[in-house]
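The block underneath contains the structure these notes are about, expressed in structure tokens.
Removed from the display is one protein chain of the complex; every other protein chain stays in position.
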Amino acid sequence: MSEQNETVSRRDFLKWVVAGVGACYAAAIGYPVLRFLTSPAEQAKILGAVKEVTVKDGHKLALGASMMFKFGSRPALLIHHKDGTWTALDAVCTHLGCTVAYQSDRNVIHCNCHGGEYDAQSGKNISGPPPRPLKQYVAKVVEDGVLVTRA
Amino acid sequence: MNYPLWDVPFIGGGWVIGMTAIFHVLISQFAVGGGFYIAMAEQKALREGRKDWMDIVKKQSRFFLVLTAVFGTVSGVGIWFAIGLANPEATSTLIHNFVFGWAIEWVIFLVELATVLVYYYTWGRIADKLHLTVGWLYAIVSFFTLFIINGILSFKLTPGAAWLSVAGTGHEASMFWPAFFNPGYWPSLFIRMGICCTLAGAWSLVTCSRIGNDQLKLKTDMIGWTMKWLLPLFCTLPFLALWYWHQVPEAHRILASLGVNTVAPGIFTMVTRMIIVLLVSSVTLISVVYFFALRSPADFKLPQAVVIMFLALVVVGSMEYTREMLRKPFIVAEHMYSNGVRVKDIEKINKDGYLTHTLWIRDGSKTSVARGEAMYRGQCMACHTVDGYRPTRTLLAGRDRAAITNFLKVLRDHKPDSPYFRFMPPLVGTDEEVQALGDYLDTLTPKPAQP
Partner (left out) sequence: MKNMMEDLWKWCDERLDLSAMVAFAKHKTVPEHKHSFWYFWGGISLFLFMVQMITGILLLIYYRPGPDAFDSVRQITYDVNFGWLIRSVHAWAANLMIAAIVVHMFSVFFMKAYRSPREFGWWSGALLLMIASVFGFSGYLLPMNELSYFATKVGLDIPTGMPIIGPILSDIVRAGPEVTEFTLERFFALHVVVLPLIFLPILMIHLWLVAKHGNAVPPSEELKPAAERKSIPFFPNFMMKDLGVWLITLNILILFAAVFPWDLGVQADALKAAPKGIHPEWYFMVPFQLLKAFGNWFPGSLGEGMGIGIFTGGIILWLLVPLYDPNSRSGLRARNATYFGLLALAAVVGLTIWGYLAL
């Protein structure tokens, strides 16, 4: 009688072990799949967190000069063109994620990692490996700096 | 800096340590786990008066005790050679800090070897009870070899605030005990003990699978007993792993997330990938033990046991690799980088120069490229090779001279948002030395086609 109970409880224990292992497998496979499926939502949330940034003293930038600033967690580039217009762009190269830089003498945005180049006004990828343009922001001069907002 | 570079072609000095250490750690973990397993198995055989059981235990002891003693000793000494040659700066720190710990470890090793020889060769020649006592003595002494080395090994990841406060002052040995029983000591000891016992169980399954069908009851009994040994381990190891993970410093834990959304080269995604292998293999190991050994022990064959052994080795291997990678960019966390540069010396080196303090530079260091090569050998070859493991040539491909300059600037500035901050040391030296390094690296990379 007690042996029967013992066998039953051992069987139950093993059932729990199997269930546990099954749950671990489900988790080990399910976790990457879940993150895979929620990836765009996740990234949209990160990107959407910050809507605007005022670059302090940005309006003091000389003609043909540029400066780096942070838009949320991402590096960004502010350019004061020689013709007086302003460009603000996401500074993460669309190739492998290096930070790009503005070359004033050539009036082009250059990525030092693999030589990618972008148009300084529009951010369009014009040469080298980058597959897509840099994301543009809207830049407006205000009293104490330059207000940069999402396009 | 203070020592010549041991330039190992293709694999790099680090992998000489790696291969020797992996071999040694596997052998020694079998020995530690096996010590307890054999002692308990012998005790059971004596208590129940089972001669057939005793015969198997004796056969198992030949692998567990004799083979592990021989190969463990040889590879252990091999580690000494390897680390002394490949990373003398860190070895020096560890020796100076833990010299009495090392000494005690050697004494324990001698006792361990003596015990194992007595145990194996007096089998059947001395009284059973006395023989069993020798077995238990071996198990305990073997455990102590782990107990001691664990202090030194876990110190590298978590030296602890107390030791760090005196690091570089010459008074490090005054903090021997806080450094030995550092914040990571106990989680590391427990999980290693769990792994040792699991490996012993896996090896036992190999022996059991070879028991012929003429001894079916012995086979199923032994497998059943090994299950009682393995299943509690399978239940506790996940918690021990979580406990271990919890004491890994936050800054190092982040390395595990680098490979989540990308596998691009140069982003150090290995930790994420190894953890995936570790998790999946652990669950497979438990499943295979369940589906084959537990459910039909009478049918349990050698190839199945070999698969279990293979999976156990994959789990241990990926765990050790992850643990090593988590410590990057340090060899002693927050104190010494993998290339031997001490955190406290960075300011001085940047002012005085890296090559100024380097005693061993190859002849011809008069040109910029030659000086750059000396910089590369000193600061980069601890982890990289030119064309072999983590090849610099491939990693820098496509970069022109301006890009290299920019890259070195990022390494030198070592800002927290630098993509390399988490796994590479800061580049140190004067501006001229950094420029020379750039000149040298420029000779390695094929130039991209001119637009």
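Which chain is which? They are A and B, in the order written, and residues in each are numbered from 1.
Keep in mind that, in the parts below, contacts are C-beta pairs under 8 Å (C-beta built on N, C-alpha and C of every residue); 3 or more make two chains touch, one makes a residue touch a chain.
Quantities reported herein were computed from a predicted structural model and do not represent experimental measurements.
The residue touching the chain not shown here, chosen from B:Phe239, B:Phe291 or B:Trp360, is B:Phe291. Per the touch definition above, the residue from B:Leu130, B:Leu242 or B:Val260 contacting the chain not shown is B:Val260. Although one chain is not drawn, the whole complex shows that of B:Asn182, B:Ser281, B:Gln379 or B:Thr392 it is B:Ser281 that touches it.
The omitted chain makes contact with chain A at the following residues, 25, 32-33, 35-40, 42-43, 96-97, 131-132.
Summarising the interface, chain B meets the missing chain with residues 259-264, 273-274, 276-277, 280-281, 283-284, 287-288, 290-292, 295-296, 303, 307, 311, 314.
Just so it is clear, only the chains that are shown with their structure count from here on.
One finds 35 Å separating the Cα centroids of chain A and chain B. Those residues of chain B that touch chain A in the shared complex are 231, 260-261, 264, 266, 276, 279-280, 283, 286-287, 290, 294, 398-400, 402-403, 405-407, 417, 419, 448, 451.
Those residues of chain A whose C-beta lies close enough to touch chain B in the complex are 14, 17-18, 21, 24-25, 28, 32, 35, 39, 75, 96-98, 101, 112-115, 127-129.
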